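Omission of a single protein chain aside, the complex is shown with its protein chains in their original locations.
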């Protein structure tokens, strides 16, 4: 469950998001859409407590980000699967190790980690690239590693920032299928931020539109 | 003028591009299209001498990359304007300084640099973000800084790798207009690598299709 | 939990191996610091030994009354052992005194005068714990009160100068030691700080993926400790090598050998470990704030 209540965040040197209100229930598939600079990434950052609201509250999976101690932030984040707009792969680890990382953070068993990591690699079609480093992968392949890393731990909530920006039509569709499956069959909450209205039409999901930091309705 | 003659490059750990032949004349607008992992970025890297062909030759603006001394590489690159798939902005410089950099490398006058840099900022609609650092810009804004940096020196050839991946429809169209203008009115050679067949239909340009490292025709 | 720890340790090892070049810098910094430190330890250990060679400077010359015969003087001489602060004594008979006179003045007093006018005497060495100008003064006074002793001579001036140099060495050594230690910690933490600085994106990403502070810190601490241990091993090797080279040179020129101080490896190993730990936790502390 994610709820933003009268949330406002204004950047010191720049705009921000203002007076945002919405609630997203468990298992929902939500498209967060808006043009470049609208505030999509900013909203996601508020949800994973990379930014704290200046006014109002952000509640994610039972954590209210502005009221919790900084020690609890890792606990919130362990309930989340994040796909970053700029991928944020670790350059000195191969695809396998990048994807396994959230499982090590959770402290899973070695055998468990192996199984899940290969399953995630399979989900994004990169089994044969497991031992390649990010710089040895194409842009789209790197993006898919990022997606695999977000879904590998089967998180309560998936926050995906522009997850198909570097993917061709075929891969985009497969990724959308994967995320839809996780929402519908697995009960994960999935939020996909994108500027691409065309992908919204391809799946049935709720639409949250933002422009210049304010929600449209 | 760009010519690839029987060019082959096979990555040590991975695929590559094989037996590529094409010629692109001055002032041409070319879309280099293909799915994720097809070899688009690899072809561009061959053109800006980040990779040298294992077989065949690559000739760009009079330089034959495999025959030239490494001292000449900067001279080749100064004839090019590059948009990178991952932007490659310098994190410790603001938008203005990032865009001005190629002009400093060319050794232009201070006044000249100022004028051209602001013109380029204007072209991509980021005048009001001139003094923001990359981390203070949205994904799409960063991409537009990257485009401005490529066109600021009015280069003979522009090689743009997925230049609209993070841009919404409006900004994508404006960027395409800008690049088309530079090809048609300015006589620049413009090569746009993209996985997005929809943008190809929006402008009249030559299509070069690649898949699994081989040209289709 | 054990799986996690194993992962973090292997992360530390991997990180060390992956960043061999910067790590090598860090390791050699530790080696260098410890080599300087161990060298100082070596020199101090040997300096102490060298000063013992100069112990003859802590000598008091005692003169008995000239009218006493050798035998009578020797009885008085035995009273000297009761004086506190004396490590050894040597009796100088009238005949030895004459030969010393000959050595010092180039003239045989017996030949010149037909008789030996010189008194018997004694050479007294001051015990280690009493070698300060003030104590020596006291001892000389004590000896002077013994019946039959006419005069007591000692090189008070020389003792005072020696004391001066030893004080300078001790205080200078103390100051240099503290400076070097602070310098070493600073250098190590700075090197590790720069290594961490180079990995700041990775650290940010780990935090975003839900890693705790200690999950992020531990591999760096392990890396630092490993660097410290490797660095101190190299330092031990360097010092033993230096010792050999110096001894080769010293033997060749001055027939003098330096000895290896005890506990060198233990001393340097502990210091290296502590340096790595303190340095890396200082270095880590600055950069890792979730």
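Residue numbering begins at 1 within each chain, and the chains themselves are lettered A, B and C in the order written.
Definition applied: a residue touches a chain if its C-beta (ideal position, glycine included) is under 8 Å from a C-beta of that chain, and two chains touch if they have at least 3 such contacts.
Keep in mind the model is a prediction, meaning the values are calculated, not measured.
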Quiz prompt | Interface partners of the hidden chain - shown chains only, full complex considered | solution = B, C
Quiz prompt | Candidates B:5, B:78 or B:203 - the one touching the absent chain | solution = B:78
Quiz item: Of the residues listed, C:28, C:146, C:240 or C:278, which one is in contact with the missing chain?
Solution: C:28
Quiz item: Footprint of the hidden chain on subunit B, which residues?
Solution: 48, 50, 70, 73-78, 80, 82, 84, 88, 90-92, 101-102, 104-110, 149
Self-check item: Where the missing chain touches subunit C, by residue
Solution: 21-22, 25, 28-29, 32, 35-36, 39, 43, 50, 53, 61, 63, 66, 97, 101, 103-107, 109, 112-113, 117-119, 150-153, 161, 163-165, 167-168, 171-172, 175-176, 179, 183, 186-187, 190-191, 193-195, 197-198, 242, 245-246, 249-250, 253-254, 256, 286
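Rule of thumb we're sticking to: only the chains that are shown with their structure count from here on.
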Quiz item: Touch graph across the chains, line, ring, star, complete or other?
Solution: line
Quiz item: Taking each chain's centre as the mean of its CA atoms, which one is farthest from the centre of subunit C?
Solution: B
Self-check item: Chains linked by the largest number of contacting C-beta pairs
Solution: A-B
Exercise. Please work out the Cα centroid separation of subunit B and subunit C, and write it as a whole number of Å.
Key: 66
Practice problem: Could you put a whole-Å number on the gap between the CA centroids of subunit A and subunit C? | Solution: 62
Quiz item: Mind pulling the subunit A residues that touch 2 or more other chains?
Solution: none
